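Only one protein chain is missing; all other protein chains are in place.
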Amino acid sequence: MVDMSVKIGAVTLKNPIMPASGCFSTDLAQVMDLNRLGALVAKTVSREFRTGNPPPRAAEVEGGMINSIGLPTKGIDYFLQHQVPDYKRFTPPLVGSISATTIEDFEAMARDVAKSAIDVLEVNISCPTRDPKGGNFALHEEHTYNVVKLIRATTDKPMWVKLSPNAGDVVAVAKAAERAGADALVVSNTILGLKINTDTFRPAIGNKFGGLSGPGIKPIIVRMVYQCAKAVKIPIIGCGGIVKVEDVVEYMLAGATAVMIGYLTFRNPTGMVAIIDGLEQWCAKRGFARVADLTGAMIDEAPMETFAAAAAPIG
Amino acid sequence: MVDMSVKIGAVTLKNPIMPASGCFSTDLAQVMDLNRLGALVAKTVSREFRTGNPPPRAAEVEGGMINSIGLPTKGIDYFLQHQVPDYKRFTPPLVGSISATTIEDFEAMARDVAKSAIDVLEVNISCPTRDPKGGNFALHEEHTYNVVKLIRATTDKPMWVKLSPNAGDVVAVAKAAERAGADALVVSNTILGLKINTDTFRPAIGNKFGGLSGPGIKPIIVRMVYQCAKAVKIPIIGCGGIVKVEDVVEYMLAGATAVMIGYLTFRNPTGMVAIIDGLEQWCAKRGFARVADLTGAMIDEAPMETFAAAAAPIG
Amino acid sequence: MSAEPFASAPYVVGESARPVTVPHIPAQELPAQELPAEESLCPVVSHDWVNDEYKHLVVEASPKALTVTPGQFFNLLCPSPDVGELFFRRPQSVYRIDRERGQIEFLYKCVGRGTRGLATLEKGDELNMVGPLGVGFRLDPAWRQIVVLGRGVGIATLGPISQAAREGHVGVTAILSARNPDFVMADGFFREAGDVVSVLDTDGTSAVENVERILQSLIVQRLADAFFTCGSNRLFQLMKRLGKAHNIPGQVAMEQVMACGLGPCYVCVRTFEVDGKKELRRVCIDGPVFDMQEAVGW
Partner (left out) sequence: MSAEPFASAPYVVGESARPVTVPHIPAQELPAQELPAEESLCPVVSHDWVNDEYKHLVVEASPKALTVTPGQFFNLLCPSPDVGELFFRRPQSVYRIDRERGQIEFLYKCVGRGTRGLATLEKGDELNMVGPLGVGFRLDPAWRQIVVLGRGVGIATLGPISQAAREGHVGVTAILSARNPDFVMADGFFREAGDVVSVLDTDGTSAVENVERILQSLIVQRLADAFFTCGSNRLFQLMKRLGKAHNIPGQVAMEQVMACGLGPCYVCVRTFEVDGKKELRRVCIDGPVFDMQEAVGW
């Protein structure tokens, strides 16, 4: 028997597998038992109704997919009155994700949403599709600090801050979020990309730029998780390109306490449950009594396979 | 007959296809006619002999490969005495790539190398494997400005500056390089990544971090080429993940004048020649008399396939 | 080979085209109920070219897959036609349901990598399908005569509703629009269900004005209690206009690029208009079949 539970600050998850915001809804109960998941993560909500971006909203790219959905939402009232109760039919902790364009609105959103039955507040300061010029809070450490600080003051609910891989110095942003009182970091949102249709010469998706997700971005985000885990003390939730058990292991070795999964659900709708089962088997076979022991268990030294490793100075 | 030539400032290439530095040498004459290429690009050289990084130096990842070679080099003297003449047996313009860790050494390197028979000086201020903490010039606009400015003062040779996709604001860096006198920009070098071997728990490559290249990074670099092309007037050379004719077209539509190809040569050693031939056919079929007309020909508006595109406000 | 598999399920392993898990029984907090859809592996029974562009695929379906109703679709994990990966599934509506033999049929056009990859499947291979998905066509017991109007791949989607109408003793007139006689597909199949009128580009009969004349005459003959269409925006607009003018209820099956196929991602939206107000709905879960008067088109 493997102990599959993990602790993210005050929150205990029965296993480290969660969906990523925007890639999950109770609609998935069509094909799977949602109670298997470590947590439920709602689609990002903002105060007002938003239509979202023009279609096509997604396209395949070489390493996965590109999307620009544009955070469509029925708004905060609908979320609190209908969606929270809908999610609360299920047992795993509920993570509510919020977004706003001003720091004041973020504060007000956090106050209103934190009062609901959600268990964790996820602060999405990193959606690459909101402002194509890249004006997201998570690109800059001061902006991140300011918004997180203000939100922290409004609520005691566990607060997870979702970072952006488009930041030049993600470690500085991670530290700023920690200083400002984040309970955990989600590393990370999608990477800004562009696909051009070479038949039509037009962008492949309606909003021109979009966020990359899927297997191709994994080595970049694993690197960021590793860097952030070395720099902060709060738990990190790895997110980007997970499609198999070994990907979860890789994120945990790099320092993640848990993971979120987006793209895989599109390819294999019940993939998250398969990964929970497979991860337990993997731990059993490798002799890990607790999955949590994987976190940060990477051996930092180079693979000493060759004498050359000793002989060659690192440039 | 398609006019395949492109002009990069004062340099005319007979076609827009070049190898990327570090993925090419005259050793490739084992399998192909190097004179077919638009230009020859030498491996980055630095002043002193460098052993490079410990093996394993490369590994497959989901979207391509990760490498940390560590810029092994026999040093500048060997480069000038042996490698330049070796390249000069072939007809295409020769691009010499230089690297240094201090701004002073960069200036001296540029002066020494520019005096040789090379046709273009490529300034590699963006190798992600030199300093894992990320202290490369191309991460910051002032550093870029300072080093490029100094080099510009030493030589009139065409100077191409190779940018880093790890910069948070690649457009600002591009503008700095232009202001400082770059004749063209290469967008870009590899993206910093990490792969962990889940059997051994160790990094998959000897130097731990490495640079990602190959198809998976293409949508990110195409986006950067597009952003830079809108912001600067000097030509841009697209580089990242090109493996087929349409990828070249995509880069050119985004604003590139020419492209560099790395990874493909590992997969298909004669792939660059196949792309030159295929690109000419593509242009002929699509009615482009000059390949250069593709540069920046992207139609910026969204694909108006649906009424929804008109109905949905862009978030 | 004694070595360990390279990576565990799902996805990158050799097993990755296989369904990744059997859905768990819902926890007791939920009413114990059957899940409506599943990921299943269906052996290919036959797979033939219908003409230069279209293939007809018959698979042995799981019991749950067989609960599919007309207008619903499956999201198919197509094999890759080349060395690259396919990252999205491809939706295909069901073209024929043979519950006796336990078979489901698709009729699809090869247009890009996904369908070209699908076309490589051979008898005995297994196809990974997620479904049945979406809201299908509705048949009102009050209707005695319906008109289905399809063009191109739209013809495939209209198959099962015609079949269902016949089984419900509802008369069907099928107007099948195509480029040339080669692309009038499945007319035999539709003939079993009712009358078939083929209209062609080659002889100009597929012109909107001609189709309008045919529809008008069906309306006059009281052979049009309801309209169903799929596959052409022009023909949809025509039916919508006539339906509105003559107060004939209508349903349209729509398409859109999909990612999840299940509702969460909001990739597959199209515009709808109710009481002059525009809104976006998801083709995968709010549709693919929608009220004709509310749909705006594509």
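Note that the chains are named A, B and C in the order they appear, and that numbering of residues resets to 1 at the start of each chain.
Going forward, contacts are C-beta pairs under 8 Å (C-beta built on N, C-alpha and C of every residue); 3 or more make two chains touch, one makes a residue touch a chain.
Just so you know, these numbers come straight off a predicted model, no measurement behind them.
Novice: Considering the whole complex, which of B:A59, B:I103 or B:L150 touches the chain not shown?
Specialist: B:A59
Novice: Of the residues listed, B:G96, B:G168 or B:G214, which one is in contact with the missing chain?
Specialist: Considering the complete complex, B:G214 is the one touching the chain left out.
Novice: Using the document's definition of touch, tell me which of C:K64, C:R116, C:R138 or C:K278 contacts the absent chain.
Specialist: In the complete complex, the chain left out is touched by residue C:R116.
Novice: List every residue of subunit C that touches the chain not included in the displayed model.
Specialist: Subunit C touches the chain not shown through residues 1-3, 6-7, 11-17, 52-53, 80-86, 110-113, 116, 119.
Novice: Would you write out the residues of subunit B that touch the absent chain, in ascending order?
Specialist: 22-25, 27-33, 35-36, 43, 51-52, 55-62, 64-65, 67, 69, 72, 89-91, 214, 243-246, 263-271, 273-275, 277-278, 281-282
Note that in this section only the chains that are shown with their structure count from here on.
Novice: By C-alpha centroid distance to the whole-protein centroid, which chain wins?
Specialist: A
Novice: CA centre of subunit A versus CA centre of subunit C: separation in Å?
Specialist: Taking the mean C-alpha position of each chain, the two centres sit 34 Å apart.
Novice: Counting in whole Å, what is the centre-to-centre distance of subunit A and subunit B, each centre being its mean C-alpha position?
Specialist: It comes to 31 Å between the two C-alpha centres.
Novice: Of all the residues in subunit C, which ones touch at least 2 other chains?
Specialist: As it turns out, subunit C has residues touching two or more other chains at 84, 256, 269-270, 280.
Novice: In subunit B, which residues are in touch with two or more of the other chains?
Specialist: Residues 215, 305-306, 308, 311-312 of subunit B touch two or more partner chains.
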